[in-house]
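A protein chain is absent from this complex, but the other protein chains hold their places.
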Amino acid sequence: MAANTFGNHFRVSTFGESHGPALGGVIDGCPAGIELNLELIQNELDRRKPGQSKITTQRKEPDTVSFLSGIFEGKTTGTPIGFVIKNTNQKSKDYSHIKETYRPSHADWVYDQKYGFRDYTGGGRSSARETVSRVVAGAIAKQIVSPMKITAYVNQVGEIKLNKDHGALDFDVIENNMVRCPDPETASQMIDLISSIKKKGDTIGGVVKCIIQNVPVGLGEPVFQKLHAALGSAMLSINAVKGFAYGSGFDAPSMLGSEHNDYFNEDGTTKTNYSGGIQGGISNGMDIYFEVAFKPVATILQPYETLTRDGSLTDTHGKGRHDPCVVPRAVPIVEAMAALVMADFLLLNKLSKI
Amino acid sequence: MAANTFGNHFRVSTFGESHGPALGGVIDGCPAGIELNLELIQNELDRRKPGQSKITTQRKEPDTVSFLSGIFEGKTTGTPIGFVIKNTNQKSKDYSHIKETYRPSHADWVYDQKYGFRDYTGGGRSSARETVSRVVAGAIAKQIVSPMKITAYVNQVGEIKLNKDHGALDFDVIENNMVRCPDPETASQMIDLISSIKKKGDTIGGVVKCIIQNVPVGLGEPVFQKLHAALGSAMLSINAVKGFAYGSGFDAPSMLGSEHNDYFNEDGTTKTNYSGGIQGGISNGMDIYFEVAFKPVATILQPYETLTRDGSLTDTHGKGRHDPCVVPRAVPIVEAMAALVMADFLLLNKLSKI
Amino acid sequence: MAANTFGNHFRVSTFGESHGPALGGVIDGCPAGIELNLELIQNELDRRKPGQSKITTQRKEPDTVSFLSGIFEGKTTGTPIGFVIKNTNQKSKDYSHIKETYRPSHADWVYDQKYGFRDYTGGGRSSARETVSRVVAGAIAKQIVSPMKITAYVNQVGEIKLNKDHGALDFDVIENNMVRCPDPETASQMIDLISSIKKKGDTIGGVVKCIIQNVPVGLGEPVFQKLHAALGSAMLSINAVKGFAYGSGFDAPSMLGSEHNDYFNEDGTTKTNYSGGIQGGISNGMDIYFEVAFKPVATILQPYETLTRDGSLTDTHGKGRHDPCVVPRAVPIVEAMAALVMADFLLLNKLSKI
Partner (left out) sequence: MAANTFGNHFRVSTFGESHGPALGGVIDGCPAGIELNLELIQNELDRRKPGQSKITTQRKEPDTVSFLSGIFEGKTTGTPIGFVIKNTNQKSKDYSHIKETYRPSHADWVYDQKYGFRDYTGGGRSSARETVSRVVAGAIAKQIVSPMKITAYVNQVGEIKLNKDHGALDFDVIENNMVRCPDPETASQMIDLISSIKKKGDTIGGVVKCIIQNVPVGLGEPVFQKLHAALGSAMLSINAVKGFAYGSGFDAPSMLGSEHNDYFNEDGTTKTNYSGGIQGGISNGMDIYFEVAFKPVATILQPYETLTRDGSLTDTHGKGRHDPCVVPRAVPIVEAMAALVMADFLLLNKLSKI
């Protein structure tokens, strides 16, 4: 397997399986002398961890991170930061029923084809549990890119959509409800929907929206590494993501150039922001905003027909501990990946001029 | 500027500005012994070239590619393939009016901020003319990934949308009309819309859809380089792109897991294909399909207010030769970038097992 | 700090400081389905570990490796292999005397200049203790490149040089003596020399020679990644190395082309092997052999004058636990780095043809 490293200058290489002894990673390229608040890192893990509410999986993991190198007296030393998060609540036997069958719309079948091998205990490396390492690295990246501020929230669950511009929302209330939607009324509807779907053993998709504020002008490279291309790749690398759109996104195709152009103010800011804070692949200092579409979780606690390893079809029934909707827990993951991208490009931009 | 190289194993490094002497690139990592049809490469350039119809820019460029290395007696030698496309029809003076002003929603202002410099003649490296090198490399990649078949077409212009599944379309007629939509009636409406918008000096956005057929199982890496993440990044790196969605895309958030799951047939194919041919980041052999949203071209031939280099606002009027809608010419570019991704992952997949 | 990752396809990213809680790494790109003998890995660590004889440092470390992922039922799964080696015998207070002074010919002063920071406890990341992670990764690489056989031994200590061709030596006796020289008589002289120098609190340099047998034809890339360039870079990245020479090495400049050319046998082997098994950067199937020159360890247990952090000179005296000569313990490190290079190029070569 290749490509377990993310980033070019601020880089994280991750390891770990859902039901192995531990997950973790190595962060390389972190500049020296940056003060790190370790509590904020653990806090991000807590936002992502399973079992935090009635609408998430009931697997319980403390997800406590241990740092093994690269931090000295509360500051980065410039050396690589090694970290480990132990698994404590593996229930591999939950998965014995799928040892001989492939789950639909999971990575099971393709893994077997690609590697001649499959870790049937909880999906192994294809489990979203892998994102725990991303959240650690992202929480460090967040502190590096400060005063940039990266905020994500749930914008849609099923057909329930928050129809408000992000500028009209109070980001401080996002964490006040378990679905992480900043509008209390919409949040309440979303929670009801997820709860009812969970009862049926079914799952539902959703959309996470992310806003990056206080962005310096000039981040992004104009051709293959446009800033939004890197953000898009980062988001699409998160489990269950089906689409990415920034700024005007999929509304842009219906617009005229004369409507869509963002006209300047004298200070270089723009009167509108259809560009989503990025022009020609380079940040222009306006808010960056984008949406990330998540599919419904593939594991449903219902009967279904599926394929066995010997190539026949069989009736089975989903089991295990799973989220009925991933978007509430995806919020800190989206933020983490956004932070990793911004840290990487912040460093890269130092090379534009001598 | 960094990141003018695309790909990890099948790699292309490109150079060239809109109004410089030439564009071109170096393809590295191309395996030896592959027969290349040079006519097919030129044909892809012809599909992309300006001035091909009344609904594209009137700049005339033959866009003839010269190969300088890496091909011997019609076969790849394994050595890097150097190639050059000369510019012949630069009209830099068309741009003298924007030397002191920044065009809204272009890269002009951010370039000046980032590099302390801006090539005001036609956008320099930020011009979509840069994609000519991508098309050359992509046309080679297409031949490498054969028998995979990569087909793109225009699915939407403004509000006019082709409401047919790609399975119901005849791809052979795509090139029969100047807008590259496989449904003649819809194509005709799209052409009328673009023509009428062009007359007003305005521009309009659109959507290109791409289908990849005959994909081998196993392409893609499960964590940061999921196949769709690489495709997304590739598409988002094309000028004017605002969004990317594959498989069920932005419809997935509204769906239930029980609807969205692709149930297996005995041979490992699936009864439905909401997954878009990719599960857990790895191709499953079903058709890969995705949509790419393009914004309306920023250059409009109308009066508008804009910013000058000295920080004041001024009235100006758009000039030059520009496309009223980019999607018809974006079709071969989308295909080229898709081919580059598939070639890269085809090579990478050789490393999964020893 | 950048560049804590080694390799392009078989890659290891390492972390850890001499006196921190642990060292370790992540191996990415390891193909799936390879049987691993974990005992052989620990055995390589034992060959490298401190305190193994009277001519090495007296620091005692068990150097036991724990694997956290990527191995299942004794086989590689294709997923990244995370591993950790705990430090158990740190004596940071041994170093308090150098908190305010810079040791000559160490990395102390340049670290402070580069990072604005220095880990004065045992050199931190600049300590050769860092190589413990290389040995783990190299021990896995050795198993991957099998039946290639990688053997290193001590060829020179001070002026004492083993004047025998490697073909005339019995590699099986290398581990029979503590200096790792396959000629018992020369070994004995080397041990005596090191012992006498150690008594004076001084140190001495040496040369390690390495032979790679059973190499497949075709490894190496002809231009910037010639196989010997990669081997050279790998060896020069080991602490205290001052030079690298392969095949005829520094004797080549005095030779005539008519003497130096390796004439062919009918089967493609050559009658001589001045080329050192590599022609034009590509392995030709003959034995690869090279020499690696190590300087004397910089830490001497003698009085000397040195620089303080406030820019004055002061008299001091070396302390701590150090090797009087690094080459005996460098033998497994040289082998490990050679194995990492060969594994990387073995994978890369799969991409030469389709």
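Per-chain numbering from 1; labels A, B and C assigned in written order.
As a convention for this text, a contact is a pair of C-beta atoms (placed from the backbone, for glycine too) under 8 Å apart; a residue touches a chain by one contact, two chains touch by 3 or more.
Everything quoted here is computed from the prediction, not taken from an experiment.
Visitor: Against the chain that's been left off, what residues of subunit C make contact? List them.
Guide: The missing chain touches subunit C at positions 1-6, 14, 102, 104-107, 109-111, 113-116, 125-126, 130, 156-159, 197, 202-207, 217-218, 221-226, 228-230, 232-234, 236-237, 239, 242-250, 252-268, 270, 274-276, 279-284, 293-300, 302, 304-307, 311-313, 348-349, 351-353.
Visitor: Need a quick check: the contact residues on subunit B for the chain that isn't drawn.
Guide: 1-5, 9, 11, 13-17, 20-26, 28-30, 32-33, 66, 68-70, 72, 75, 77-82, 84, 114-117, 119, 124-125
Visitor: So which bits of subunit A touch the chain we can't see?
Guide: On the subunit A side, contact with the omitted chain comes from 9, 29, 31-34, 78-79, 144, 347, 350-354.
One rule holds for everything that comes next: only the chains that are shown with their structure count from here on.
Visitor: Could you grab the centroid distance between subunit A and subunit C? Build each centroid from C-alpha atoms only and quote it in angstrom.
Guide: Centres of subunit A and subunit C (C-alpha means) sit 39 Å apart.
Visitor: When you check subunit B against every other chain, which residues touch at least two of them?
Guide: 351-353, in rising order.
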